[in-house]
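Only one protein chain is missing from this complex, and each of the others stays in its spot.
Showing subunit A:
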Amino acid sequence: MFKPSLIQTISSPETTSHIFINNSNKLIISKKNGDIDIYSKQSHHSFKFSQTYSKLLQNPTLLQQWYHSNELSIIIARYDNSLYFFNSTNLQLFDTIHDKRGIQNCWFINCNHSSSITHSPIVSSSSPPSDDQFIVFIYSMKLKARLRLIIWQNNSYKKMIELSLSNNKEKIISIDHSSQLGLIIVTNISIYYYSLTDNNTTLTKINTIWKKKIDSTDMIQSLQNLQDLTNVASNTTTLDNQSYLSIGRLSKKSSITNFWQRRHRITIPMANQLTSRFVFSNGNDVMVIDPISKNLLFLNHDVTLPSFTAKSHSQFVERNKDFNSIKLCFGNFLLLYNSQFIKIVDYKYGFNYGKFKLNNSNIKSVSILSNNLIAIYTENNDIQIIELKLVDCIMTNDLTSDELSIDYEEEEEEEDNDNDDDEEFIKLWKKVIFYTEFLNLSNYHLFLHNNNNNSSTSFEICAIKLRDLTVLWCLNIFDKLQSCLNVIHNQDSDPQIIQLQNIILSLIFENFIKFWAPPQLVILRTFPFNISNLVKFLTNQNFFTHIKISKISNQSLPLETVQKWIIPYLTDTRRHLKTLLQKDKSSRNGDGVIIWNYNSHSIEQSKDFFMMDDHDDVSLENLLKLIDTTLFLMYLNYIPSMVSTLMRVENSCDFKIVYDQLFERKMFKELLDFYYQHGEHEQALKFLIGLKSHLNDQDNYSSSNLQFQWSQNIQYLILNYLKQLPLSLLDIIINYANWLMENVKDDAKSNILKEIFLLRAENFSYQDQLKVYQYIDKFNSKLSLNFLEIVGAESKIINPNIHIKLIERYLFDFNNNDNNSMTKLKLNSFLRTNNKYNPETILKILQNYLNEGKIPKDQENSFKYLLISPLQRLGKHETSLDILYDQLNDFKTCSNYCLQILNSNSNSNNDNNDDDDDDDDDDGNGNDKNSQNVLLYFFQKIIDSYLLNNITTEIIFFLQIHGKNIDTITLLELIPKNFKLFDLSLTLFNSINKTSFQKDYSKLKQNLLQLELINISNDINQLSASYSILDETYSCPVCRKNFPIYTTGTILWFKIGHRNVATHYNCGKVLQNRINEKKKLTTHQNLKTIQSLRNQDNTA
């Protein structure tokens, strides 16, 4: 609350009026003798006399009041019929207005008017909005119902116009402005607006005033309406709908009862009562206080026709009816005064936040000097400067001793209520309003003691206090709401009751969301009792005996409110707690903080913010469990479709509660999701197995379609569950796959194995691959082979035993199955294409098979082909060729093998040694020595065969295919002497062709080089042919001296233009420098500077 502190009393018995100039921090006091005293503001808000302007005013006793504009630096003195305009800096009179019709009152209004916003239905979007600054001086006339406006636009005088009021008896009472509409002029009869951007010469009356039947933004008003209905319901046992509806209608002004108003009416003279309208703007809204109709009118700017929305203001009027003057003090606080008291109130409810009177003197007028500083002009003609400070039990209270000269009235004394509960409630309400409005003040720190030091800490303290007060207040309202609903429970289907209930609950929970209300408290007090009872159980707390636990029955909260407000409270709190838990885990000390924002202030909060007072320590995990379980139960009771969603996301719901509830409701799918989310897979599968027998045991299963379906589909559900399980849980998968295999028909088994294991075979880990194979093999060897094939080909990391098993399986089939062509193909394909197996191991297996005679004789040869791929991968090419040529007599495959080696080597050479042209292993034909050796080994084998059989065909084929890849001389050396020349003819012919081509190519290259040599020689000769004769008469062009005839010194020779110039060595150097400088100069001249261009221009 605000407490006044007297800063200074300026005693000036001759004072007629005063005004404070904000810009220069000067207080101007006019006196009856025509003098003007100037006081300057010092530190600590006191004023010091500065100077006197003698006899400045004419007829000083007739001066009514001063007016001031900071922007124009003008002060205006109002007389009965005249206005005198002074410069506020030097008090020089510069203009005068005389008006015979008399001057009633004046206003200086400073307004920003958006010119793009018009009152026509069409809003132009093409012209950008431009804000014009208007300063308007207005005076109303005594003898005419007219007013005159002197308008400055952007600090320049624009025009002066006169406007008429519609009624001759009309008097202007208050004026303010709206940025969209312009001036808002309130008279004793009507309300007008005047647009400053239009050239209207008339005022426009605002006739439309709407009043909502139910104000959805006012919790107290809604509660009051509900209480009215309750009273009717409790008094009239046989109440029909119509009668209580008519009483509850807010549209009827007489029905707005004075809620928590004074009961003792004191007769006050009319002149001292709050009867005059007052228009003011708090920056966001333009409002008119209308004490006559007891309404607060809010201007609606954004509709086609300007209108007002009325809200009941009876509480304000009743609380402050003894005050006849109103001023806007700061923020949403108003200053009211009468001849005895000054009072600071909020504009909505008129609660007293500081009421005081002066000692030994009455009040003439009060003016707001700045922020928290007010000047009181007393009937003793003193000016008392008062500073307002916040008084709070938390804040330090170090008021100066001067405060004793002011009588400060404690606000609590003012309210008079039926019972203690109401008194407590109003105190709470009042504090909530106070701290809300106080924290909305942009200059709140000025009201704090020691405001320089910890203003942000003070804000945080106030904000947390406001939070606590708001939560308690809302809980209080909730209790009142429940009391009402308990009385009128038989009419709870009444739409008006439901609407009021919704409004109250929505606003309560809006506050809970905004202020992060402690979840234990909120759930205990406001949730249905089946949920609130859980708080103790879930948080292991035993201190709730003193807290009133909610008695709301299940399903009694309106669905709309639950969905729109109560569940968002839970999800928001859940989010905050999860973030905090995350921060706790990531911080070193486990004391994470999160930011709570209030009015753009970020306030760090820890776990304690969510706790209740006097609480035992509750872990964040337990709080989360409470919130999630509550959310689960709310979904279950109100929005069952969201249960499955909650079960699928990470949650901390209590296991037992969830199980009991879902099982009871037969929501098995949701229960399975819950188990899955919590990693309780074994429990889920056990549950499913148990469920089958449970459902089978039910007597009435045949009557329940759902039960029947479930019992029939248990296997399918288990299969689906196993399919979803992570492969790391192989033991569980195998365990329950066993159950499935035991409980399904034989024809379904292979499908089950496929679904569980084969569809994601490639994802099994290195360790599990063999285990899974063995498991599948127990049931189906064909599927186990498929498993091996998939894993062997697709897995990124493969257990080597998988390949061994696969080869063994193939070999077994090879051996035991007559119709094994497909196995052969698969085996061959595997050996040729799979590059992941270990060739050594596989070769060993194959050779063992062969050596042990496990392969039928008739298939031995075809089997030997299988050895080639592992041998090739091992680089054992000679062994491969031995097998292919010696054992299998397959020249063609040998030849292809060699080509393959050649190609693979040349490819790898191309890839790896593009830049290594001088590779030692290269034979000059692009083939490395390794492949050359393979070819020569093959060729040697052919020759050996020729020597034995004298068959030339192979040699000829070899030479045709591979001849170009081997050096001809080496070939010829190897070919037996008795080999017919004729058979060699083609090879030789090719060789001669190749050599001839190479020779021609070399010749051509030589000729081209020769040509280039000739050209260069020609150039040299031409240079050598140029000469210059230095005779006796030739003088050096630099030093102008002749060259000595018998000189042995060095000369320098230049070619300048087409002329040869010979100079002495030193002269030549000088000349060289000159030439270089000249070149530089030329370059510089081409690049002209701005300065040079300017100079050129000037010269021109």
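Rule of thumb we're sticking to: a contact is a pair of C-beta atoms (placed from the backbone, for glycine too) under 8 Å apart; a residue touches a chain by one contact, two chains touch by 3 or more; residues count from 1.
To be clear about the criterion, contacts and distances are computed from a predicted model.
Of the candidates "GTP-binding protein YPT7", "Exosome complex component RRP45", "ER membrane protein complex subunit 2" or "Ribosomal RNA-processing protein 43", the chain left out of this view carries the UniProt protein name "GTP-binding protein YPT7". Remark: the omitted chain is touched by one listed residue; of A:143, A:160 or A:292 this is A:292. Within the whole complex, the absent chain has one touching residue among A:62, A:91 or A:209, and that is A:209.
For the chain left out of this panel, the touching residue among A:42, A:61, A:582 or A:1035 is A:582. Of the candidate positions A:190, A:436 or A:815, contact with the hidden chain is made by A:190.
For subunit A, the residues touching the chain absent from view are 188-191, 208-214, 216, 251, 253, 270, 275-276, 290, 292-293, 295, 303, 309-310, 563-564, 567-568, 571-572, 575, 578-579, 582, 639, 641-642, 645-646, 648-649.
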